[in-house]
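All protein chains of the complex are present and in place, except for one that has been dropped.
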Amino acid sequence: MAETLAEFQKFRSEMNEEIHNSNHLGMKRFFALDHQAYEPGALDTKTKELLGLVASTVLRCDDCITYHLVRCAEEGWSRQQVIDALNVALIVGGSITIPHVRRAFARMREIEALNA
Amino acid sequence: MAETLAEFQKFRSEMNEEIHNSNHLGMKRFFALDHQAYEPGALDTKTKELLGLVASTVLRCDDCITYHLVRCAEEGWSRQQVIDALNVALIVGGSITIPHVRRAFARMREIEALNA
Amino acid sequence: MAETLAEFQKFRSEMNEEIHNSNHLGMKRFFALDHQAYEPGALDTKTKELLGLVASTVLRCDDCITYHLVRCAEEGWSRQQVIDALNVALIVGGSITIPHVRRAFARMREIEALNA
Amino acid sequence: MAETLAEFQKFRSEMNEEIHNSNHLGMKRFFALDHQAYEPGALDTKTKELLGLVASTVLRCDDCITYHLVRCAEEGWSRQQVIDALNVALIVGGSITIPHVRRAFARMREIEALNA
Amino acid sequence: MAETLAEFQKFRSEMNEEIHNSNHLGMKRFFALDHQAYEPGALDTKTKELLGLVASTVLRCDDCITYHLVRCAEEGWSRQQVIDALNVALIVGGSITIPHVRRAFARMREIEALNA
Partner (left out) sequence: MAETLAEFQKFRSEMNEEIHNSNHLGMKRFFALDHQAYEPGALDTKTKELLGLVASTVLRCDDCITYHLVRCAEEGWSRQQVIDALNVALIVGGSITIPHVRRAFARMREIEALNA
């Protein structure tokens, strides 16, 4: 992996703050709406984070996968459940997603080490 | 919608059979694997069908959305829960998914009419 | 083309209303935010509609292309300017966008006939 | 299928001509370059048409698939060879490509009927 | 960011030269056509560079975004105008584009530092 989880999280929060400080109302509102999409509604947050993980995997965005892997662990999904969700993404998205699945497994190892 | 649900399902099962009859072992195995991905494992089928719906929506495949909308209804997800899942897809995938969300709403109406 | 411009617009406004009536707050807010993204800001609406057209073309969404072609004509972009923008999309997105460029030309003919 | 092969080909050549007549030099050159990409070079045309078919399938463009299926038949690829190429696309691109593979099989049936 | 702007530009021009030296006529012509797409036509270069930026963002290509951010600054688009264009891309492309928007903001900081 090019970047540790801590480095990713530092860059992410630093740049989110810089985007926020640029004072573009549309961007601020979209960031808020993105946050709200995972809050409890007809579906609970736990289910929605798994949806976010699968969406991120089929769209092949490593940073988004990392973010949702952390959130899925926080919401109580087990390693085996996360892998089962990644398998749905792998079948839907095909072998082109394999490099992202590899990096997801490396991130899971990192997340598990932090939580151990 | 260009096609009714019944027309979609007829074409789908007809062509699946034709693909099966072409006797390409790799394709047959992939179709089987695709089916198995939604069978109960660490996650239950109900959860996996919702993952399939969101994956299909962010990847913008109307036929795949139709298929998973039918399966989500069969698995017991309510209209409001399906809409909440589509909202996650809409936020992840952006306004480019809106035409697919429109067609998903039209399909839901059709599915509900059949089940009424 | 499978659908006339009038048929597209009828289906679009009908389904937008149905989505609105489903009362999902997140979806309502996203639709509002999508609308606001094209309102005057640091850039004017005219420029933003051309950005929307090019984004829709490289992402290969016919309905989105149709919508922005209508809006670009309303905002005063000439046929030759729209074609020049489509050319940027064609070069960025490659020959896979050609079928969408063909349908864009057919839609432009329809839009010009309405405005004649 | 929404459209017959003959209808597709009529619309395609009509719109290609309209695009040509719009006299945008960049578009004209890109269409020429697209044509030249499949002419004999270090690789022969036959091999390149199969590459075009697989690229079109993983990018999920039905019109492009139809075009290359016709060309692959003209270049002498057998039905079983085309299916083997579609299988590579299916594995690379995942189940999201299945609806396009179904339509490819329907088109092959149509192409074979014309050549019978 | 994995790479500084200077490192990106060095690798870019080095590899462009290597591609040019490979003497593939089709590639050479495409590179020329890509360059010409942003030259003044029915639209001016300034507008076209903004189109290129939005196309690059919704297609989620960091190198392409970097290139067009530099060009947009050279063409005279202000920081607030570039952010307004990125917002159109964010709304069209959804939250999956956020990591690219973050890196775009980091690049803008780098470009501004060079021009200060």
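Letters are used for the chains, namely A, B, C, D and E, taken in the order the chains are written, and counting of residues starts over at 1 for each.
We take it that a residue touches a chain if its C-beta (ideal position, glycine included) is under 8 Å from a C-beta of that chain, and two chains touch if they have at least 3 such contacts.
Keep in mind the model is a prediction, meaning the values are calculated, not measured.
Counting contacts over the entire complex, the absent chain touches A, B, C, D, E. Within the full complex, the residue among A:Ala6, A:Ala32, A:Ile98 or A:Leu114 touching the omitted chain is A:Ile98.
Not every partner is drawn; the one left out touches chain A at residues 2, 60, 79-80, 83-84, 86-87, 90-91, 95-96, 98-99, 101-103, 105-106, 109. In the full complex, chain E touches the omitted chain through residues 2-3, 11-12, 15-16, 18-19, 22, 24, 26-27, 30-31, 34, 55-56, 59, 61, 63-64.
By the touch rule set out above, chain B reaches the unshown chain at residues 24, 26, 29-30, 33, 36-37, 41.
By our rule, only the chains that are shown with their structure count from here on.
Among the remaining chains, those touching chain B as well as chain E are A, C, D.
When chain centres are defined as mean Cα coordinates, A lies farthest from chain D.
Farthest chain from chain B (centres taken as the mean of C-alpha atoms): E.
Chain centres here are Cα means. That of chain D falls 31 Å from that of chain E. Averaged C-alpha coordinates give centres for chain B and chain C that are 26 Å from one another. Shown for chain C are the residues in touch with two or more other chains, namely 2, 24, 26, 30, 33-34, 37, 41, 55-56, 59, 64, 80, 83-84, 87, 91. Chain contact topology: the protein chains form a complete graph, every chain touching every other one.
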